[in-house]
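Report on the following structure.
Of the protein chains in this complex, one is absent; all others appear in place.
To keep things simple, chains are lettered A and B as they appear, and every chain counts its residues starting from 1.
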Amino acid sequence: MKDRLIDIKNLVKHFDISGGLLEQLAVSKGRIIRKQTVVRAVNDVSLFVNPGETLSVVGESGCGKSTLARTLLGLYQPDGGEIYYRGDRIDGLTQKEMLPYRAKMQMIFQDPYASLNPRMTVQQTLEEPVVFHNPSISGSEVKDRVAGVMQQVGVDPAWTDRYPHEFSGGQRQRISIARALMVDPEFVVADEPVSALDVSVQAQILNLLMDAQEQRGLTYLFITHDLSVVRHISSRVAVMYLGRVCELAPTTNLFESPGHPYTRALLSAIPDLYDRRHKYIKLKGEVPTPIDLPSGCVFHGRCPYADGRCSREIPALNHQGKAVYVACHAVEEGRI
Amino acid sequence: MGHLLEVKDLEVKFALRMGDLTAINGVSFTLDRGERLGLVGESGAGKSVTGFAIINLISKPGYISGGTVIFDGRDLTGLTGEGMRHIRGNLISMIFQDPMMTLNPVLTIGTQMVETLQAHMNISRKAAEKIALEKLRMVQIPSPEKRLQQYPHEFSGGMRQRIVVAIALLADPALIIADEPTTALDVTIQAEIMELLLELCESEGTGLILITHDLAVVSQVTQKIAVMYAGKVVEAGLTEDIIDNPLHPYTQGLIKALPDGRNPGTRLNQIPGVMPSLIDIPPGCSFHPRCTIRGDICRYESPVLREIPGYRNMAACHMLGLKKEPTEKDRAE
Partner (left out) sequence: MKQWERFKNSYFLHSFKHDWVAIVCFVVLLILILLSILAPVIAPHNPYDTASTDIMNAEMPPSWMEDGNPDFVLGTDIQGRDLLSTMLYGLRLSVMIGCGAVALQAIIGIFIGMISGYMGGKVDAFLMRIADVQLSFSTLMVAIMISAIFQVAFGVGRYEQLAVPLLVLIIGLAEWPQYARTVRASVLGERNKEYVEAARVIGLSPARIRWRHILPNTMSPVLVISTIQVANAVMSEAALSFLGLGMPITKPSLGSLINSGFEYIFSGSWWITLFPGILLVVFVLVINLLGDWLRDVLNPKLYKG
């Protein structure tokens, strides 16, 4: 498995949101008990990313996409599982041991208004990562590099002395991308990089990301809930539901023959400009909360194909051939 | 009988410190009974302001500085106080992006629905509750009797938006204005709410103005579309015409900029630049700095929305319908 850039095995991340001891106390059947509230944001997720590809992670709001990305980058400590970068285990490393990987893995964020420090000029924002990772670099070299990267992302290098509020949302997102590119990363996690942008600007940023990938041989983990964007830019897709991966497949396979019942419903709900008033698969019930996960398959309460086994046994992510993996009993049993 | 709604040259300004800012500038469209219109455009194009202006709900420092809104034969722009409240409660309802703008977090759903009804109609609590139940059933809320006793926070986002739709339907309005009703929701829930709105409008004969930035969503629901850019309607027409044969360069660019899954991995068509801020709208056609077919005239004369010979759409563009197609020299300009 050395040829995988990122390999995630059985990753678990829970958040304890019970608050202080006093807030945890509750009365049940006349007795005071201590009640802990845990958000099970990511449960037993296994994924891999091949070098040079774009793996998209899709799913509804709150299904754990951002948590997965942040845990992968070491912003959260995982509660279980393993993360490998080119075969080296990188979870649980200290700040210092992590440094060499920091320059290789970068992140682009969703909110163009929050992702740049409002008190730093573009120049300061862009040179900080370079100087930090190469303390011996000369001043003029840094300047050249900043100018070069700004040119690449399409922001006039004459504007380096400006503050973020002087730029539009799209331009800020370019600067955000520039910051990620400054350290010459191999792997970039983009967490909904175009969700906050207007359509005409979204196309500009997607083009920029695709160009940067081509020129620099980048690998992307692309998080989004916009399935038309997914279809356009990714080579493979991981569909998440309630903290679990329910399907992992090459983009064309996924869109042409979705396996998992949830994927089918999700794809059918995309409004299509040229297929007006098409029928979509209606799901019953509500999305459960990650605080109270259902037993068995997390999707069984809404699934049209659920049976007794689904409510008892958690389906494993099984290989279905041709790089397609599906976590569903019905698919495994050949019922659908 | 005329149109249900006729908006003509509507203009809204905001009196700001730096001077007046024209948020919408001469917006016109019509809507017939039971007809559904989509108002599309990017952020800041003036969609919400148009929606609010129709029901005369522009708050200070904004004001309607020109134009008329004829609803059912009456001009709403001059209407204030009781008259306007009657219209808002009984004839036109509004649905917002955030359901909590409509719902009061400290009152049960039942109380809110009953009070809304009693404010506009002289009916008993029992009768009001019956109507409320009926509307909750219409929006497919399971076990509505129980739900009436619950508070907004006990519902999921999608359910809340359904309840807002139910409240909007309470007085059987002739027109619903929905401002980005599903932007905060997931696609599966969006599809449900949109289908619901569509079915209700069809079965009840209610008019709908659907405000959104998502062309694909609009294309599923409405018969007509008006595309807005920098405070103006730049193209208007039937949904299929706008989507399949857009005329205005902005609409064309917008549709081509959408990844549609046909050519994965290729560069997307991008419109250069960004929509100008309303403080410094360029002279002439406000789209001209980003336009690929602009001619000289676009730089100093503002185009009006007009019929384009040979097409069904109306568009506000100088270069459309000219005898000769714009030459290479014009393009190089």
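Following the convention adopted for this analysis, a residue touches a chain if its C-beta (ideal position, glycine included) is under 8 Å from a C-beta of that chain, and two chains touch if they have at least 3 such contacts.
In this text the structure is predicted, and so the values were computed from the model without any measurement.
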Using the touch definition from the top, which of A:118, A:321 or A:334 touches the missing chain?
A:118
Given the contact definition stated above, which residue among A:28, A:95 or A:138 touches the chain not shown here?
A:95
Of the candidates A:88, A:144 or A:161, the residue in contact with the absent chain is A:161
Hey, which chain A residues sit against the chain that's not shown?
20, 70, 73, 75, 95, 98-99, 102-103, 105-107, 109-111, 114-120, 128-129, 132-133, 161, 165-166, 176, 179, 183
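Methods note: only the chains that are shown with their structure count from here on.
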Taking each chain's centre as the mean of its CA atoms, chain A sits from chain B at a distance in Å of 32
Touch list for chain A against partner chain B, complex:
60-61, 168, 170, 198-204, 206-207, 210-211, 225, 227-229, 231-233, 251-252, 255, 265-266, 268-274, 276-277, 280, 282-283, 286-287
What part of chain B is in contact with chain A in the complex they form?
42-43, 156, 158-159, 186-188, 190-192, 194-195, 213-217, 219-220, 239-240, 243-244, 253-255, 257-261, 263-265, 267-272, 274-275
